[in-house]
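I am attaching a structure below and will ask some questions about it afterwards.
For this view, one protein chain was removed and the others were kept in their places.
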Amino acid sequence: MMIVIMKRGASVSEIGCVIREIETGGFKARPSHGARQTVIGVLGAKQTAPLEHISELPGVEKITPISTSFKLVNREFQPEATVIRVNGTSVGGEEIVVMAGPCSVESREIQIATARAVRDAGARVMRGGAFKPRTSPYSFQGLGQEGLEILREAKRETGLAIVTEVMSPELVPLVCEYADILQVGARNMQNYTLLEAVGRARKPVLLKRGMMSTVEELLLSAEYVFSNGNHQVILCERGIRTFERATRNTLDISAVPVIKQSSHLPVIVDPSHATGIRDYIPAVAKAAVAAGADGLIIEVHPAPEKALCDGEQSLFLEGFTKLMDELRPIAAAVGRRIAPARHPGGAPSG
Amino acid sequence: MMIVIMKRGASVSEIGCVIREIETGGFKARPSHGARQTVIGVLGAKQTAPLEHISELPGVEKITPISTSFKLVNREFQPEATVIRVNGTSVGGEEIVVMAGPCSVESREIQIATARAVRDAGARVMRGGAFKPRTSPYSFQGLGQEGLEILREAKRETGLAIVTEVMSPELVPLVCEYADILQVGARNMQNYTLLEAVGRARKPVLLKRGMMSTVEELLLSAEYVFSNGNHQVILCERGIRTFERATRNTLDISAVPVIKQSSHLPVIVDPSHATGIRDYIPAVAKAAVAAGADGLIIEVHPAPEKALCDGEQSLFLEGFTKLMDELRPIAAAVGRRIAPARHPGGAPSG
Amino acid sequence: MMIVIMKRGASVSEIGCVIREIETGGFKARPSHGARQTVIGVLGAKQTAPLEHISELPGVEKITPISTSFKLVNREFQPEATVIRVNGTSVGGEEIVVMAGPCSVESREIQIATARAVRDAGARVMRGGAFKPRTSPYSFQGLGQEGLEILREAKRETGLAIVTEVMSPELVPLVCEYADILQVGARNMQNYTLLEAVGRARKPVLLKRGMMSTVEELLLSAEYVFSNGNHQVILCERGIRTFERATRNTLDISAVPVIKQSSHLPVIVDPSHATGIRDYIPAVAKAAVAAGADGLIIEVHPAPEKALCDGEQSLFLEGFTKLMDELRPIAAAVGRRIAPARHPGGAPSG
Partner (left out) sequence: MMIVIMKRGASVSEIGCVIREIETGGFKARPSHGARQTVIGVLGAKQTAPLEHISELPGVEKITPISTSFKLVNREFQPEATVIRVNGTSVGGEEIVVMAGPCSVESREIQIATARAVRDAGARVMRGGAFKPRTSPYSFQGLGQEGLEILREAKRETGLAIVTEVMSPELVPLVCEYADILQVGARNMQNYTLLEAVGRARKPVLLKRGMMSTVEELLLSAEYVFSNGNHQVILCERGIRTFERATRNTLDISAVPVIKQSSHLPVIVDPSHATGIRDYIPAVAKAAVAAGADGLIIEVHPAPEKALCDGEQSLFLEGFTKLMDELRPIAAAVGRRIAPARHPGGAPSG
């Protein structure tokens, strides 16, 4: 693949002209309008030769062959970090954004109680699955649209943004009506039809690493979203499958610096799925913050022993609050910050 | 989950009565009309207690709690092997069915030439991807419907059945028009929306094991297809992801006896994806036949070095013919048979 | 296995009596004289029945069947953390102990220059292999005893303790003459003859996790050392082998809390072998400290590009100093401390 990098300030007609020229050559053009400049991927091109004249066109800065398999999400292509605005918060900036809530949306009461508690502890985003991918067809599959309604109500009550999973292309419009962030689950990381669908959406995407996928494959899946026009992708390391059985998965903590070096996208860590065991969540969450993660997504439930799914990897409300307090000095030690806790009914504390 | 096993010959009204009773109890009923008898899965039921009276209803043989995670595909549930009819051939019976062809449908000429050669060598089914899931959005994604048309033409020319991949639920009706077997690829093994969609189709499904999925998870994915009403599922072991780098994946040959013992479904082996290297395909194909596989799916191309994808793991036409000749005595040694070769333009040879 | 726990203050003759009684019963006794009390493992015993009368003997506190596979290293058996004294420093206490130096001892000059630099940056222990286990018989195998002499000289110059690998039982006495800590490498984690030999030594042992060993197996290997009488074992997580290829191994960061919960032994982390790539060492080292590790072992070399082995995973001297400065606030954030840096020729800085 070649990439045509347009000059800053290239006009719409200059861009249009380049696209026509690419298509005239029998290639497919995929323009991406970045903050810095417009970049046009040339699909199908293996050599620069038949495209060389394009570098002479007005508004073109240069043509570059990109040798790595992922292109638009490559840090070489965009040196500055991508920062994604979500409901008044920024993911990928100085703040480490914490997302928390139950595995699945279970009821109005549980969702709102959890949302209040995690907001007060400093979380910015509330999680909760309305559509649940389950290994067995006989497991609880989520409340569906009713779950989305509950999430909306909990957002109204608490101000927290919503991240929730979308499992299939036809559900993308519905989930977009409710969610602030569309989650693509680990099992769907290489569901290309779904990646294309969320790539056409106008909402940030939380893309979880498949339990069997390399970091390079994760970046290529992000590339699918990007190349369909959606540049708001948050990556999530949630543990990979290995031979070790003391934990549900094995958190690949090195994935954080590997992603940070090779891509401009923000990356968060899911210590609940990574470990599968409540007692290990705090240590792993701290490790993630120290390693440079841009956020965390943690399962929290008022009564984990009664949770409809994943109770054993959910923190109690108090455990979450305690963890957040322990995370703040670590964030400070690496030059970041986590939103302050606020006393119930009162103002945020320092 | 509980399963209500109806007596052989239970009437439609008896079955309907049981379903109503289940739903009255607040559970969800999933009837499966098998060759032997109808079985009704009771979704959401964890204890027999509130259902005990159902065992008294007319037409009910018994209520069974199934402790393994997979139910309908369990060999305990159906002791006799499932045999699936495809285009005049049977998968899961005495014959070892070989499926062969290029990774992707590339052109009318290549597809027909390959189909003729593999048919003459003893293959029963022709493979060829029209829709290709690719790790990179910039790789060749297949010819789409044009590819399906070419497959149909090649079938008309050779009589071979067609197996081709379906990547998303909305494509199921289209692919069903052309394919004899719907392939669900390894990356989609846990794409539950897709599993449900092929579960509602009336075509056999070839379900490939995810490259980092356990056999149990594979059987649970088959259970998704079953519980949506489609009982024609062929499983495929195609190598799992390990640390070893001498081969593309590591063929889990033990999966063959493991599946045979725990499920009544047929299982085939894909030595091309398992090894990723042409030279290793014959040894692995032989191993699969000796281990008890019900079939093979092998990539074959007239000019692998020019193939649009996976050329390095495709056999040459001659290599395929030679392998088929070598497989027949091994099949015989384990009490099975492979279709005879036929001389081009002539009758089959013994 | 059963364990006879003697009362605190049980006399030598009481202990001897119990041992005789065990042996009379046809079992093998393995006494371990801990700080708290003496414990006698009963090898070969599966049931308490034939041993019940032992609980009546003078000095016996109780007889306990231990159901986990590892016994003496189990935190249930010894709730307080093991703290190991090494050359005036404590491993497993409040201080996070950093061990640093070249992969192999290469020359007097390099070893001393590195030792000075890492000591000034706050390291307490110097690493350097004199005997090197190498995958290929044709790779550099280390300087042998000459390497040990260089380590001794570097210790004399800098005051740093020495950790160095011992590869075979017959070398244990020689290495004990020079080393403060005997390292058992990852490839030898299940070399039981070697474990028994270091178990009979009177020096602390640094036991590295095998690259495909579970945490439970690591603890069982530590149990070998313990049951031979040496209770000074430091565990080391150094990355496990997975499918991911972006790093040399995959650091299992969760192993830190898993070990801390299940065992009383100190655990350190090796970010050099875990990642194999210099750029990723700092993030992973920070993660280890935040996760609760008791120490780090890091490869450092004055000119990594010229190192005889593992140069690509060795920090430059300046990189190490910078990392140490970054680690201190993280250590403080988790209630620990790292030795202060000292200005060359001057006093330690805060």
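Read from first to last, the chains carry the letters A, B and C; within each, the first residue is number 1.
Following the convention adopted for this analysis, contacts are C-beta pairs under 8 Å (C-beta built on N, C-alpha and C of every residue); 3 or more make two chains touch, one makes a residue touch a chain.
The structure presented is a predicted model; accordingly, all values stated were derived computationally and were not measured.
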Identify the residue among B:Ile110, B:Val284 or B:Ala307 that touches the chain left out of the display.
-> B:Val284
Among B:Val12, B:Ala303 or B:Ala333, single out the residue that touches the unshown chain.
-> B:Ala333
Check the options C:Leu57, C:Met212 or C:Ala332 and report the residue that touches the missing chain.
-> C:Met212
On chain B, residues whose C-beta touches the chain left out of the figure | 212, 214-216, 240, 242-247, 250-258, 260-261, 274-275, 279-280, 282-284, 286-292, 326, 329-330, 332-334
On chain A, the omitted chain is touched by residues 241-243
Using the touch rule from the top, list residues of chain C that touch the missing partner.
-> 1, 41, 43-44, 69-71, 133-138, 167-170, 187-188, 190-194, 210-213, 217, 220, 223-224, 227-228, 241
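By definition in this document, only the chains that are shown with their structure count from here on.
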Of all the other chains, whose mean CA position lies farthest from chain C?
-> B
Using mean C-alpha positions as chain centres, tell me how far chain A is from chain C in Å, no decimals.
-> 38
Could you please state the distance in Å, as a whole number, between where the Cα atoms of chain A are centred and where those of chain B are centred?
-> 34
Of all the residues in chain C, which ones touch at least 2 other chains?
-> 212, 242-243
